Structures are given as structure tokens and as C-alpha cells.
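This structure is in C-alpha cells; I'll ask about it shortly.
Just one protein chain is left out here, and the rest sit where they should.
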Amino acid sequence: MNTLWGGRFDGDMDDLMWEFNASIDFDRRLAKVDVQGSIAYAEALRQAGVLAAAEAEQIVEGLELVAKEIERGDFSFESTDEDIHTAVERRLGELIGPLAGKLHTGRSRNDQVATDIRLYLMGRLDVLEQALVALQRVIVDRAERLLDLLMPGYTHLQLAQPVRFSHWLMSFFWMLQRDRERMVDFAKRVSRCPLGAAALAGNTYGLDREALAKALGFEGVCYNSMDAVSDRDMMLETLNWGAILGIHLSRLAEDLIIWSTKAFGFVLLDERYATGSSIMPQKRNPDSLELVRGKTGRLIGNLTALLTTVKGIPSTYDKDLQEDKEPLFDTLDTLGQLLPVVSGVIDTMQVNEEAMLAALDEATLATDLADYLVQKGVPFREAHHLIGQVVKRCETEDLSLSALPLEAYQEISSAFEESLYEVLDFEASVEAHDALGGTARSAVVEQIARARQLLDS
Amino acid sequence: MNTLWGGRFDGDMDDLMWEFNASIDFDRRLAKVDVQGSIAYAEALRQAGVLAAAEAEQIVEGLELVAKEIERGDFSFESTDEDIHTAVERRLGELIGPLAGKLHTGRSRNDQVATDIRLYLMGRLDVLEQALVALQRVIVDRAERLLDLLMPGYTHLQLAQPVRFSHWLMSFFWMLQRDRERMVDFAKRVSRCPLGAAALAGNTYGLDREALAKALGFEGVCYNSMDAVSDRDMMLETLNWGAILGIHLSRLAEDLIIWSTKAFGFVLLDERYATGSSIMPQKRNPDSLELVRGKTGRLIGNLTALLTTVKGIPSTYDKDLQEDKEPLFDTLDTLGQLLPVVSGVIDTMQVNEEAMLAALDEATLATDLADYLVQKGVPFREAHHLIGQVVKRCETEDLSLSALPLEAYQEISSAFEESLYEVLDFEASVEAHDALGGTARSAVVEQIARARQLLDS
Amino acid sequence: MNTLWGGRFDGDMDDLMWEFNASIDFDRRLAKVDVQGSIAYAEALRQAGVLAAAEAEQIVEGLELVAKEIERGDFSFESTDEDIHTAVERRLGELIGPLAGKLHTGRSRNDQVATDIRLYLMGRLDVLEQALVALQRVIVDRAERLLDLLMPGYTHLQLAQPVRFSHWLMSFFWMLQRDRERMVDFAKRVSRCPLGAAALAGNTYGLDREALAKALGFEGVCYNSMDAVSDRDMMLETLNWGAILGIHLSRLAEDLIIWSTKAFGFVLLDERYATGSSIMPQKRNPDSLELVRGKTGRLIGNLTALLTTVKGIPSTYDKDLQEDKEPLFDTLDTLGQLLPVVSGVIDTMQVNEEAMLAALDEATLATDLADYLVQKGVPFREAHHLIGQVVKRCETEDLSLSALPLEAYQEISSAFEESLYEVLDFEASVEAHDALGGTARSAVVEQIARARQLLDS
Partner (left out) sequence: MNTLWGGRFDGDMDDLMWEFNASIDFDRRLAKVDVQGSIAYAEALRQAGVLAAAEAEQIVEGLELVAKEIERGDFSFESTDEDIHTAVERRLGELIGPLAGKLHTGRSRNDQVATDIRLYLMGRLDVLEQALVALQRVIVDRAERLLDLLMPGYTHLQLAQPVRFSHWLMSFFWMLQRDRERMVDFAKRVSRCPLGAAALAGNTYGLDREALAKALGFEGVCYNSMDAVSDRDMMLETLNWGAILGIHLSRLAEDLIIWSTKAFGFVLLDERYATGSSIMPQKRNPDSLELVRGKTGRLIGNLTALLTTVKGIPSTYDKDLQEDKEPLFDTLDTLGQLLPVVSGVIDTMQVNEEAMLAALDEATLATDLADYLVQKGVPFREAHHLIGQVVKRCETEDLSLSALPLEAYQEISSAFEESLYEVLDFEASVEAHDALGGTARSAVVEQIARARQLLDS
């Protein structure tokens, strides 16, 4: 018979049902914050006059003992512990006797678990933010060191225009910067304290919820008790944030996986981030990056799972909501692995300058050639069409743009002059893209400076 | 042969491929913002010295003619219009001749479409915010008018504790308030201008991107051209926002669908929001609410679709990204329907006071009875257990809590006294929950006041 | 340095990368089938002449020792075991020495893991099918015992027409029957053996793949080695099957959760499948059913996760595919819990006949009344309209259909006669629905007979 809620029940739960119902296997990682919440709650009960000072003190001491057991890893869970709240209260009772039964006054597991998960989440987000910033730093550092390196930029994975490798690398800085901004935004909504909402109707013991929220480090409180026990938005926001972050990393991974092929050869992953094959002795596979890409699937799946679970259920608390924790924990854990692995990959990979230069086909300068005609007064759309014909002719005759003789150019348009060949220079092309956010050296240097400022603030 | 990009091509696209590739069927709704973006771009080209003043003027006049045709609905699309950008440029050419070909100087469809979609989104979000606020007002108004009405609060859909109907209603105000906060947060990231990123490498014509962004009403610019043409975060954020908002509305719908049953009878939807059956003449079905609940599925599906599409594709622009628009438009359209329908439902539904009162079973006062024992010095956990036995006894003897004689209570605990019966009062119970965010009148009044402040600010 | 594939590597993997890359934490449950596959493979190598008879014997004996250690639970995993294949091969080497190194001849982990997972899945599906059939039996048994019980049928959760409770219950039998059919269908595709595909190019040692498949209990082989190592369809089919099965159970759960409310009171869950509250002593919550409904979210999330992971990755084997196992295992485990819990709930719940009868409002006979007019020659559409007016009048005057006097009926249509009141009988209505698949006793009895046949075949 359940000691926490079994008063009106005659018998026990079915064994399979017990296992099905219990959350202790996955919510035990909330142990630390559960005790932290209870200590603050005991103090709040004292201030509200529900607990005498001595009682509160004894409870807090008991809880601190529990906290130590947890920290030392010698807290022992019993098979009758339904969830972490039950486990902690049971243990407190063993340590300080029936007084433990006063701790839950005016509190329900509904507001307790909502508080726990928010406290836990705040802690994890702090750590993930550091990992995110660390990755951003690795990116900016390499971008700065490789500023001179040119490579072909691609769209549709086809040769597009020459760009600085650093410009490509910095594009990921900005994606991650948005991830940081998003985290700051939703962290405000994580940081609201539901404690005192009780089961759904609120607290009857004159609890000072704002003081309690402050004591636990929250920025504010939840303003409606029925919403407070039911709100899972901050988890959905975390899961969505994780999915978008995963997408950024998956696109970085895709680029690098393709560039690690023999055909491209732009980068070589360090051995510490590659693996071999059990059958093919020559293999050096980019498993790290493939896992980064692959794990984005689970980040999206976790989001879908929780969205689907909470959709269309009655308001306030339903047991369906117990299903919130596993996808949340999985996303946090996954990101906790992804971020440092990607940092390591970026930090240690070899960049093959020669391969990048060799890949810089002159076809990537076709737009510059069109711009050249524009400067001669040809409307861009016509210029584009003329250069299209130039390109076709070069392909047919298997010539590069610079190898096509002037007469051939002039057959296509009389606006061409000898000076056209000066345009066919990769560095010149890159440097011409000097508007804000472009790939010219000055524009990339400015990006890096702005990025450093954001990292240091 | 495509006039926009066909210079190097010999022949035409396959017919099926044309249809498969063209986006004109769904991107034509961007017509207005596409022209708006082009007008600002022409002006920026003039400032950069690319267009002479007279040229810019002529282009802008032509674009304004196009805008008028669009507004009047007599812009005619041709079967050769691949997308909205092509259509507008084609029409501009018909109106002003070859000069139209200068407009695209230094611009790519990659940055153009990214600009269009952001402009479009900013406009739609403004309208949706108004619809959201309108729904919040309907909620606060009804909550205020029905402040006296008590009803059973439920958790797990089982009778829990008495609450004010207004308290329940206000719980949705706060969900929607978070939706508003979220919109404010991500709207900052929508409001960044990619124009000038061109295909991926940036602009070569000395464009003042910050001035251009300002002219179009953006708060800032995208700082990296490769990211600028590739970033779809703001769409994912919109889709996620829509999914969470949908979840809130789906839970509201679920509550009301259940309360509209004959068995509950708490509310009766107005005929304007109900439908009948083609076979059962007595029917009055809550179709409006079922569709609200059902359409949350598509909101989640749209999010999944775009997350999946962008996961793991190479960076910068890939044609996969053309798949961004349909889920985005569908979510915006769906929310544009959901919000006013829910407002209408809430505003017009009949609330059945008698049914709610009749449903107020005394079992919902069991917690108050436990609190009573706590005041007598019994630790809460023990009090809970004792009241559990009281409840079981009442069930066995088929008695209500107030009908169980004092002796019976005292057999269970000597702490019970005659005064226990005073606790068995629904209004008293509700009023006892007077901590911040609780269901007592004062606490709900405070919520409403806070809500009004948020609505008026 | 990795013993399995490290020959060409100089150093070790990064520690975090090791953890990130290793699958041993979740693939160890494949231990038994991994050994089973290796035993058959050793035998096949012997038949192909790659292993001498004595070598094969020694390897098989070694593997059988490993199998015993696994079964007894005293197989000890090392921190250097990257995955289950490595672990088993490592242990085999400890037991029989360098000869163990011959086992992997012509085999890759790519075909090995694909074989393992299929063997594992075949075993788990057998068990789940039994659980599914057990649930079907519980349904048919209760349906048979409760054949006399009438209740209101609902559409849109509004009163529709009277039905037999057994008819409702049997509707779930048929959903589950489709789930069984689906399992039979996709089990054929699980039962194809990829072993011998090696890394991707096939086997060079003259392996008899069909004999090997047969030895392992497969129905056939995979016909293309590049597809064989890459195919995850059978997992996607399993996950989709699980999601649909989950949906069926979630709808059953939704019905019963609503019917367990005080307002409906149609069913009462047995205490073994209900739980209480930590704060509200009167509570008896249908947690079992809420978890059934809630866990459908994870079943859908698992499907989304794997679909997203495999979408758009290069063909053959990529490390992304390592992400296939966790969602698969989670779905199998979840279903392994859901099915017996639902069986227990259905088997033990109390059905409240009085509440169902009391809920049988005469409005549910409106269609029968329309049918009555049809028999009098009124076209159905007109009859429907006339009865609509009858219903409206009854509501206005707060009368039941049978209390409305004949004159009132005749004011609405002269086709009404005294005999109309005979139609207003719940049992008669139910019995009139006697076409195949209807709710009349004979039709339900026929369903049950057909169901028993399907269960016994």
C-alpha cells in the first residue's frame, strides 16, 4: 500500500502496472534539485508559521543529510519508491521520524515536480551555454588563423563563387549565435517558479511565493496555479531549441563529410574523431560527424514526442505529463555530447589548402564577368545571358574562361575588351564582395571583431 | 528557354519537371512584398551609383504599376513564370523595357526570396498578434463577469478541488501570454535583412545594406552572406510557436468538448459554432472545437516537415529550401482561422452554473479536511492518510463527507471536532487558496488586474 | 588503439568521442543474437572451406561458452568494448586464442549488425504478438459476457444512438486485428538475411547465403549487398506499426478516461490500475490509461526520429544508422508494457450498468423516429428535417420525446401516428441495426464468432 497516497486504497498496484507507472528510473537525476526545492519549501513553511523554527531546522538538517547521500552516491533507492519525491520523503522519514510528514504540507507532487524540472533545466542550460560558447570560440579562432585561405563557395553543391574559408566557418558562428539568443529568450520562461500552486488550486497556508521563488533563484513566479502545474512550454522550447541547434550542427557535419571525401579532399579529420572498419583496413571514417548528423533525428523525434503527448489532453495535470522527462533528458544529454565533439573536430581537423585552391574553377568567376559587362553599361539580365553563352562555348570547346580568346568573347558581345582577363582572378573576386557581411577580407575581419565582442560581453 | 537563367542551356525543361520545380502556385502570395523589396533595392542601387537617378525613377514607377496590378488582382501570371521573382521582373520588362534588366544587378533570388519571406512574415505576425490579443481580451472579459462562479477543478479528469471558473479561464490567458512573449522574442530574429547577400558571397556594388534594411523596416541585417541565404531559423521558430499555441488551444478545446457532453453539461456552444448530423436529427456537435484540436496535428506536422527538410543539407542555398513556404503559409493560415474561431466560441458559449454547482462533490473538500487536521497539529502525511480512510468509509457507506457522523470521524482520529463540518464548504475552500496565483477571489482579481495591465501596455 | 580496426591508426580516440561513438550501452541487448549469428556464420565458413572442421568446432564451442556467460549474466564488458560485436570477439579471443580472429573472415560489422537486429526483432515480435492476442481475448471475453448491456453511442462525444457495450468493445478487437495483420505483413520483410553482404560488396569466400539464412531461421535473403547493409525499412515498419497500435490504445484510453469521470461514471478502474494523490486524499486517478495515451507520443516520436535520421543520407552504410537501435528498442519495450497493462485494465474494470442506462437519453432515438417517417413514405431528408423540429420543440418545452403529445407531433407532420411511441425504445432501436457489422445482438454475436475463429486459427 502506497504510503504517500494509499489511505483510501485497499490493496496494492498490479506489479506490471507498478513498473509502468513508476518514474524513479529516470527521475532520480532530479534528486539534488528535489532536495534543494524541499529545503527552500521548509524554510517558506517556517516563515508562514506552519513549521516551528525547530521543526524547520530539523527538517532542513535531515534534507542536507539526504543531499550528502545523493552527492556521495550512497543514497539507496527502495523498490517501493514510486518517484524521486517519494524516495526523498521516505528517506527523510527514516532520518528524522514522523516530523518528515509535515514537509509536504500545502504542496503537491504536481507543483513539486514542475519546480524540480525547472531547477534542473536551469542548471543544465548554463552548462550547455558554456559548451556553445566554447564551440563559437573554436570557430572564431580558426576563422582568424585561416583568413587568407580561399575556396570555392557552393550553392546546390555546385561551384558558385570563390569565398574565404573563414567566411564559410563564420557562417556557423552566426547560426550558433542565434541559438544563444534563443536560449536567453526562453530561459526567462524556464525561470518562473510554480511552487505553491499545489495540486491545482493554490496554497492555503499563506505562503510567500515570491520570496520562495527568489530563494530558489527564479526570476519570477507562475501567476495561475492551474497553469503552473500544467505548463510544459519551457520543455517544448528547450526541445525545439535543441532541434534547431542540431540542424545547424548537422549542416556543418554534412559539409565536412562531403569535404572529407577523397574527391574533395578539403579537410581531413583528426584520428581522434575518426574510426576504422572491421573489414576494410584502409578506412578512416568520419563517424563523429555522421553521428552529429544522425543524432539530429533524435532531437527532432524528442520534440515530436512531447508535442504529441501534450496535444489535446485536458488542462491541469494529467499523468501523460510524466512522459515529459525522458525526451527532455535525452535532448540535454545529446547536446552535451554533440557540442564538445564538434568543437574537437573543428579544432583538430587538417585543412588542405592545395585541394581548395585546385578546386577553384574559373567558372566560379562567371558572375564577376557579368559584373564586368554591367560596368560597361550592359543591363545585368543581358550580361547574365551573354556570359551564359560564354560558359557554354567554353564547355563545348573544353576551354577555361581565361583560355577563350578575346575574339571569341567579342563575337558574343562587342563590350568585351582585353581588360576582361583581369577580372578572372579569384582573390580579386573575393575582395570585390566587400559590402557588409560579404566575403572580402575587410568584411570578414569585421565579422570576427563583432563576434569577439559578442563572446566577451 | 528560361530568360532568367537560361543563357547556357540549349533546351527546355521537361514538362513534368517544370511543374515540379515551379513555385509560382504558392509563392505568388509574396507578390506584394517582392515588389516592395525591389523598390527599396532600386533605390539602394541608385544610392550606390549603379543606377542613374532617372533609371531608378523609371524602375520604381514601373514597380509601382506592378504593385497596383497586384492589389487590383489583375496581374496576370504566365505559364512561363517560374516563381514570383521571375513574374515580377517579366512584367516590369513588359512595362519599361530592357531597363528592367538592371534591377537584378548584384542581387540573387537567394537573398531576394529570403527578404520577401521575412517581410511577409512580419506582416502576418502583426495580424496574428492582434488576433491573439483579441482572444486574451475575450478571456479576461468573461473571467471578470463570471468571477462568482464555482466549479470542480479536475486533475487526471477526476474531481480534485473546487475552483473559480474564472481561475480556469485565466489559466489560458497565461498560456497565451507566453505565446505573445515568444512572438516578441523571435520577431527580433525575423526582422533581420538578408538583402545584399546575393547568391552567397555578398555584394560587389558598394551597397549600403544597413540603410536598405532600415528602408524596408528591418531592425538589422544578417551579418554573414552565406548564412543569410541559408537561414530558415525564423521559419522554424514560427512553426514551433504555432505548434505550441495550437497545443494550448487544443487543451482548451478538449476541456470544452468534454464539458459540452450531456454528462457534464457545463457549457453549451452557441449554434454559430456547432453543427448537426446528416442522419441524426438531434445532433449539435462541437465541430469548431474538434477542428481546433484536430488542426493542432497539422501545426505539428508542418514543424516536423520543415525540420526534416533542412536537417543535414549542405550549407548555403539548396533547392530543398523551396519546401519552406508551404508549411509556413499553412501554419499562418491555420492560426489565422483558429484564433478568431476560439474567440467566438468563448465569447458566445452558454455557461451552465447549475450543472457546475451540482458537480461540486464534497469529495473535492478532502484536502481541506486534511488541512483541518494539520491545523490540529497532525503532520500532513498522517492527516492525508486519515482522510483517505474517511473517504473510503464514506464510499463504503455511500455517504457524503458532511453526512458522516462525528463519532465516525473520531473513530478514525481523535483530533476531529464538531468544527470539521465548517470546513465542508465550497466557497470557504476556494477562499482559503489565497496565496499568489491561487483560486481565491482576491487572487483571481489580482490576476485579472495584472492581465489587463499586460493587455494595455 | 582499437584492436578491431586500428591497424592504420597512430593514436587513440578522444575520450568524449569514444563515449559518443560507442554503442555498447544500448546494443548489449543484442548479445545473444550476436553469438547466435556468429555460430551459424562459423558453420557457413566451414562449409565454404574457409575454416577447417576442427577450427569451426573450437570457435563454436567458444561461442557457446560466451552464450552461457551472457545467459548467466556474468559476461563482463570492458571499457574498450566499442560495441557488442567487438565485445563478443574480444571475449572469444580470450577463451580460444588467435583462432578467434578467423571468425570475421568475409564479414563486416555492417552485415553483422543488420543480421543481429533482424534476429532480435523476430524474437521480440513473437512475444508482442502473444501480448496482442491476449488483449484481443480479454476483449472478446468481456464482450461476450456483457452482451446484454446497452449504452449510449457517441459521435463527437455527443449522444448519438444506443449501442451494445459489447459492440463498442469489439470495435477495438478489429483495430487490433489489423495490427496483427500488419505485423504478419511486415514480418516477412524482417525475415530476410543480410549476412554475407559484408561491408557493401558481397562475399568472396563462396558462402552459401541461402543455407546460412535458413540455418538462422530466416525466410529468405537480401538480394543486393549494398541494399542489405543499408536497409532499415523493417525498423521503420515496426515503428510505424507501433505508432498505429499506440493510437488504437490511446483512443481506447481516452474513452475510458472520460467514462471514469464522476459525471459519466460508466466504468471504475480497479485499484490495481489506479493511483492516488500526494495531497488530495480522495483521489483515484486512472494513471494507467493516461500513461497509455501519453506514451503514444513517444511511439510517434520514435518513428519521426528514425525517419528523419535516414532521410537523405548517402546509400550503403553511414554511421548515422547507429541511431536506429534506441528508438526501436524503446518502441518494443513500450509496447511490451502497454499491451498487458491494457489487458489488465479491461479485464478488471467495473462496468456500471445503471450509469449507462441512465445516460440513455431519448434524443438518441431521433434517428429511429426519422426512420419511422421514412416507413410512412416521407423521404429521409425531409423526415430528418421534421424530427429536427421535434427535437427543438422538446428542448424548448423541456420534454422528452415520449412525453411530447401526439398532437404536437402531428402539428409538425401529419404522418405521425400513435405507433410512433413504440419506436421510442432503446432495445428496439439497437435490434433494428441488424445489418452485418451493426449493433443488434445477432450482428454482435456474429462478430464475436468471427473473432474467435481468427483467434483460434
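We just call them A, B and C in the order they show up, numbering each chain from 1.
Convention: contacts are C-beta pairs under 8 Å (C-beta built on N, C-alpha and C of every residue); 3 or more make two chains touch, one makes a residue touch a chain.
Bear in mind the structure is a predicted one, so any value in this text is a computation, not a measurement.
Student: Considering the full assembly, with which of the depicted chains is the omitted chain in contact?
Tutor: A, B, C
Student: Looking at C:Q130, C:Q389 or C:S402, which residue reaches the missing chain?
Tutor: C:Q389
Student: Sort through B:V341, B:M356, B:V390 or B:I412 and give me the one touching the missing partner chain.
Tutor: Going through B:V341, B:M356, B:V390 or B:I412 one by one, B:V341 is the residue touching the chain not shown.
Student: From the list B:E181, B:E326, B:D425 or B:E446, pick the residue that touches the absent chain.
Tutor: Checking the options B:E181, B:E326, B:D425 or B:E446, the one contacting the hidden chain is B:E326.
Student: Of the residues C:M17, C:I300, C:V345 or C:A359, which one touches the chain left out of the display?
Tutor: Residue touching the chain left out of view: C:I300.
Student: On subunit A, what residues meet the omitted chain?
Tutor: Looking at subunit A, the ones touching the missing chain are residues 154-161, 257-258, 260-264, 276-287, 290, 304, 307-308, 311-313, 359, 361, 363-364, 366-367, 369-370, 384-388, 390-391.
Student: Can you list where subunit B touches the absent chain?
Tutor: 2, 4-14, 16-17, 19-21, 85, 104, 107-110, 198-199, 271-288, 290-291, 293-298, 300-310, 313, 318-323, 326-327, 337, 340-341, 344
Note that in this section only the chains that are shown with their structure count from here on.
Student: So which chain is farthest from subunit A, going by the mean of the CA atoms in each chain?
Tutor: C
Student: In angstrom, rounded to a whole number, how far apart do the mean CA points of subunit B and subunit C lie?
Tutor: Going by mean C-alpha positions, subunit B sits 33 Å from subunit C.
Student: Counting only Cα atoms for the centres, state how far subunit A is from subunit B in Å.
Tutor: 23
Student: Provide the list of subunit C residues touching at least two other chains, using ranges where the numbers run on.
Tutor: In subunit C, residues 276-287, 290, 304, 307-308, 313 touch at least two other chains, as defined above.
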